[in-house]
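Missing here: one protein chain of the complex. Every other protein chain is in place.
So, chain A:
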Amino acid sequence: MGKIEWAMWANEQALASGLILLTGGIVGVAGQFAGWQFAAYGVAAGVFVCLLEYPRGRRAKGTSVERTGQYCLTVCVKAFGPITRNYYVRAFLHAALCVPGGFMLATVLGCVCLGIASLIYLLAAIRGEQWLPILPKTETREKPRESIKEPPQNPPPRPPADLRRKRLEDVEGAAYVNPIPVTGSED
């Protein structure tokens, strides 16, 4: 029920496969077993797959949980544009990468796991999913409002006209102290 995002699972699988391939390659190289060159390839391919798959993609619906410290790799992976965005490319890339691992016992498990991840990516691609980066939202700063540049058009509010009328009969009583000191204009 509901739309399953297969790409998320394929991503987990591919990351785990990269680690398995890497581990198998290290064991093969360290033991110097027959065909250790394939183990060396396994180490390189494992590292590459881990770096490619570490940045998690953004979910189509809902909140995305990113992996610790994935921002730098997100930027790198995003830089490749459609090559990394498209899951068909990833599916075929992983299928191609896993084949040499099948020639040596130490890396065969990594090969099988990467192959499965490649199939799930193919399924995700067929369902139209694509990789979108999780980037922090840049807060759009509000433009500071224009300050008032023009002088006021209307005079300040004043008491009613009958109070303002000059009271010649009582000049003393009509006097008041300005709350704000008034200075004469210079010019």
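Quick note on the criterion: a residue touches a chain if its C-beta (ideal position, glycine included) is under 8 Å from a C-beta of that chain, and two chains touch if they have at least 3 such contacts; residues count from 1.
Note that in this section contacts and distances are computed from a predicted model.
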| item | value |
| --- | --- |
| Name of the absent chain as recorded in UniProt (options "Cell cycle control protein", "FAD-binding FR-type domain-containing protein", "Electron transfer flavoprotein-ubiquinone oxidoreductase" or "Histidine-containing phosphotransfer protein") | "FAD-binding FR-type domain-containing protein" |
| Selected residue (touches chain absent from view) among A:29, A:77 or A:113 | A:113 |
| Where the missing chain touches chain A, by residue | 1-2, 4-5, 8-9, 12-13, 16-17, 20, 23-24, 27-28, 31, 33-34, 56, 59, 62-63, 65, 105-106, 108-109, 112-113, 116 |
